[in-house]
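Shown here is a partial selection of chains from the complex, left in place.
Letters A and B mark the chains in the order given here, with residues in each chain numbered from 1 onward.
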Amino acid sequence: MKIKLQDTVLLLSPDDKTFLVSISEGKTFSSHLGIIDLEDAVGKNWGDRITSKLGSDFFLLDPTVEDKLMKVRRLTQIVYPKDAAFIIFKTGLKSSSRVIETGIGSGALTIALANAVSPEGKIFTYEKRQQFITNAKHNIEQAGLLDYVEFNCGDARDGFKETEVDAVIIDLPSPWYGIPSAYKALKGGGQIASISPTYNQVEKTAESLERNGFVNIETLELILRYYQVKPGKTRPRNKMVGHTGFLTFARKGEKSIDENEV
Amino acid sequence: MKIKLQDTVLLLSPDDKTFLVSISEGKTFSSHLGIIDLEDAVGKNWGDRITSKLGSDFFLLDPTVEDKLMKVRRLTQIVYPKDAAFIIFKTGLKSSSRVIETGIGSGALTIALANAVSPEGKIFTYEKRQQFITNAKHNIEQAGLLDYVEFNCGDARDGFKETEVDAVIIDLPSPWYGIPSAYKALKGGGQIASISPTYNQVEKTAESLERNGFVNIETLELILRYYQVKPGKTRPRNKMVGHTGFLTFARKGEKSIDENEV
């Protein structure tokens, strides 16, 4: 399959920088290694080289879901790939999963979730600030995943319309606002995942999960270490992101008789 | 949907231990908290409780891909969820992806990959030891994912039959054995991922990737930290898996004229 007009391409520079561009007639891209005529990409194969006016070779790559997630227009801190990947795996998402997400942030996690449940599943996202929905919708459209997302402007505390969903993903400053609504919306044994930067949030979230009938509650953190790999000079890199967030997971359990009376 | 005979169920004990069982007539399960009549589960909902003869309540959960991966019959060290999840995300897998895997190990990673590409994609796995294929096949069948895996008994050095695949995942003691074959099988810009426990392997892998026309080479490690979350007593857990493996990723780039001559 050849690259054609309107395609979104990830340009990879010789010094391993990446740029997400869309190909159109007469359009150029000004890189730190010279100007590139993007139209030159048309008719080339994915993985081919394109040469800047200063003579540097760039590779034309098909953006993955990670590239799309990292290149969103950001109004907020985004959920990072390591966390998005683990949320998707741990909650068991696959094509056909029906998933509620709240809130939407910049849509980075939504992109990852939509990619995981396509083509048969759907993400139902709830966000109370319309401006965030607008920005996220733009990002999700750029990522080509609009068909798998349904947008709702609303507060998690007011409940979700869907029932019997497979999973609920919470990315709110007060995750516990979404927990009772999540319990109602989930199928029996369904998964909940929450991401928060502080211990204090984690502690209140776990308490709320337990009180609301969730079981198998686990909190964890993924730490990502990049390596410099060179013959004879291999070592962990100096720079590192020290923290993104804690992840908490649980499943909806049948409440005991006492719990139901409450 | 009710639980029925032949279903595979994850039993969750009150002290957060999990057991994967299949439901059949007259079958019992002996847990550390008493015997459970598995037939009692029939007709219950997912997430419901079942009581052992000693009076302990167990939850009946629908096993996720993570549960299936962790409960495989092991002939080898398995690829852990944190690594499997990141490989899937980083290589951009989704329903419809066509992926080569070599070698199969105990089939744990194969289960994760098959889940990610179902229902439209396929995993083509290459493994030279028939006994490993037999065991992995059993595990993949238990996981209900046999339709998405094609087994090949063979050595990665002898090449792969498929072409234009989206990704190649290498889990071999000598990952570089699979790299030239991977280059040939991949589509332009296609993804390669390799997992290895030692830095020596990583160094040789990265060298081989560069020599063989791969670009955007990255090596990283995911460290998973579990937390004890209790009101007023929240802290990282004492016990921790110190290391599973290093992950190396790259994409197939067009070779330069010089490289092609070689």
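Here is the rule we go by: a contact is a pair of C-beta atoms (placed from the backbone, for glycine too) under 8 Å apart; a residue touches a chain by one contact, two chains touch by 3 or more.
The model shown is predicted, which means the values in this text are computed figures rather than measured ones.
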item: Complete-assembly copy number [criterion: all chains share one sequence; 2 shown]; value: 4
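Rule of thumb we're sticking to: only the chains that are shown with their structure count from here on.
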item: Cα superposition of subunit A on its sequence copy subunit B - rotation in ° rounded to nearest 5; value: 180
item: Touching residues on subunit A, where the partner in the complex is subunit B; value: 12, 16, 18, 45-49, 57, 59-62, 64-66, 81-82, 84-86, 88-92, 94-96, 112, 115-116, 118-120, 187-191, 199, 202-203, 206-207, 215-227, 229-231, 234, 246, 248, 251-254, 256
